[in-house]
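A single protein chain has been omitted from the complex, and every remaining protein chain is retained in its original position.
Order of writing sets the labels: A, B and C. Residues in every chain begin at 1.
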Amino acid sequence: MLHTVNKSPFERNALASCLAHATDGAAILLIEDAVYGATKGTSVAAKVEAAAAKCKVFVLGPDLAARGMSEDKLIDGITVVDYEGFVDLTVEHSVVQAWL
Amino acid sequence: MKFGILVNEGPYNHQAVDSAYQFAKAAIAKGHTVSRVFFYYDGVHNANKLLEAPQDERQIGKLWAEMAKEHGVDLVVCVAAGLRRGLKEETLAEGFRISGLGQLIEVGIQADRMMTFGD
Amino acid sequence: MAYEVNGKSIEVDEEGYIINLDEWNEDLAGMLAESEGVNMTPEHWEVVNFLREYYAEYQIAPAVRVLTKAITKKLGAEKGNNKYLYELFPYGPAKQACKIAGLPKPTGCV
Partner (left out) sequence: MSEVMDLPGDDEEYASGVVKKFMFVNRKAPHGSIYALEVLEMVLISAAFDQDVHLAFIDDGMYQIVKGQDPTGINQKNFSKTFRALDGYDIEKLYVEREGMEERGLTEDDFLVDVEVISQAEMAELMNGMDVVLSA
């Protein structure tokens, strides 16, 4: 299953709820304001790191760039994809759930 | 692979419709099919022909209409959500059509993947 | 457009659906039925009242197959079927009976 999250973890609980429901081997893609949750040193970083250990965590590059979030500040284990990579993820996973 | 896309938000309050558009564009570029985009909730506002964005901003309704024309994407606006928000045939932009929610469930059944973009 | 009912004017839209649901009464229902070419018999009232009760309880007009099932449960199978309902309301229970019963206009979605 592919989970997409589009909310900043500092504003809403979409990311927390997603992480609580993502099972081993699932993929999580952070898009739009959720990309703020992908950087090191935040109050949610430990949770995201733990998720990256059991799931595959991705972040959408164009959304990072738009917000001035540098790729070298990303939590280890998070992969940057572009929109085509986003499409590939949806092909690899038979169901997509949007956490809005 | 056949994709169905649900767009839940309008052209300005949220990025959702742009994410949906970029996704659809990438899917088509990769050789997939986007069979239908269903506009629901405030997403119906994307289909308003009276929208006039400043010239230096993207014209999201026109972008969808061009994609529809070139790649046969069916752009469907929910009739009930549209009526609530003053969108009817008279205000509908070219390239879109108004129909019922059944069109969303139908594409959910027929498509290989169903995507939701919202707020 | 409006109907004069007992000295009071009740507004309906261009298709005859009531604007303010609270203004509905049986006299108006009779007039709406007449404009639809429906002659209200006790059997018609049974369906109209059923719809009003359904709406009061659930806040929606039922889909036709839900209506037939619910009528079967309450009034028996000889009444809970499309044939019976279309004989009473030739243009369909969803459109015609709901209009007479003063329910909101079906939007085409539900």
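Just so it is clear, contacts are C-beta pairs under 8 Å (C-beta built on N, C-alpha and C of every residue); 3 or more make two chains touch, one makes a residue touch a chain.
What you are looking at is a predicted structure, and each value in this text was computed from that prediction instead of being measured.
Peer 1: Just list which of the chains on display the missing one touches.
Peer 2: The undisplayed chain, in the complete complex, is in contact with A, B, C.
Peer 1: Quick one: say which of A:22, A:35, A:74 or A:87 touches the chain that got left out.
Peer 2: Answering carefully, the residue with contact to the hidden chain is A:22.
Peer 1: Hey, which of C:6, C:41 or C:59 is the one touching the hidden chain?
Peer 2: C:59
Peer 1: Which residue numbers on chain B touch the omitted chain?
Peer 2: 6, 8, 40-41, 79-81, 89, 97-106, 108-110, 114, 116, 118
Peer 1: Taking the full complex into account, what residues of chain C touch the chain not shown?
Peer 2: So the residues of chain C touching the missing chain come out as 57-60, 62-66, 69-70, 82, 92, 94, 108-110.
Peer 1: Considering the whole complex, not just the chains shown, which residues of chain A touch the missing one?
Peer 2: Against the left-out chain, chain A lists 1, 13-14, 17, 20-23, 26, 94-100.
Please note the rule applied: only the chains that are shown with their structure count from here on.
Peer 1: Using the mean of all protein Cα atoms as the middle point, what chain has its own Cα mean nearest that point?
Peer 2: Central chain: B.
Peer 1: Please tell me the distance, in whole Å, between the geometric centres of chain A and chain B computed from their C-alpha atoms.
Peer 2: Their C-alpha centroids are separated by 24 Å.
Peer 1: Can you give the whole-Å distance between the Cα centres of chain A and chain C?
Peer 2: Chain centres of chain A and chain C, defined by C-alpha means, are spaced 51 Å apart.
Peer 1: Express in whole angstrom the distance between the two chain centres, defined as the mean CA positions of chain B and chain C.
Peer 2: 35
Peer 1: Would you pull the chain A residues touching chain B in the complex into a rising list?
Peer 2: 6, 31-32, 62, 82-84, 86-88, 90-91, 94, 96, 98, 100
Peer 1: Considering only the defined contacts, which chain B positions touch chain C in the complex?
Peer 2: Contact set of chain B toward chain C: 78-80, 83, 99-102.
Peer 1: In their complex, what parts of chain C are in touch with chain B?
Peer 2: 107-110
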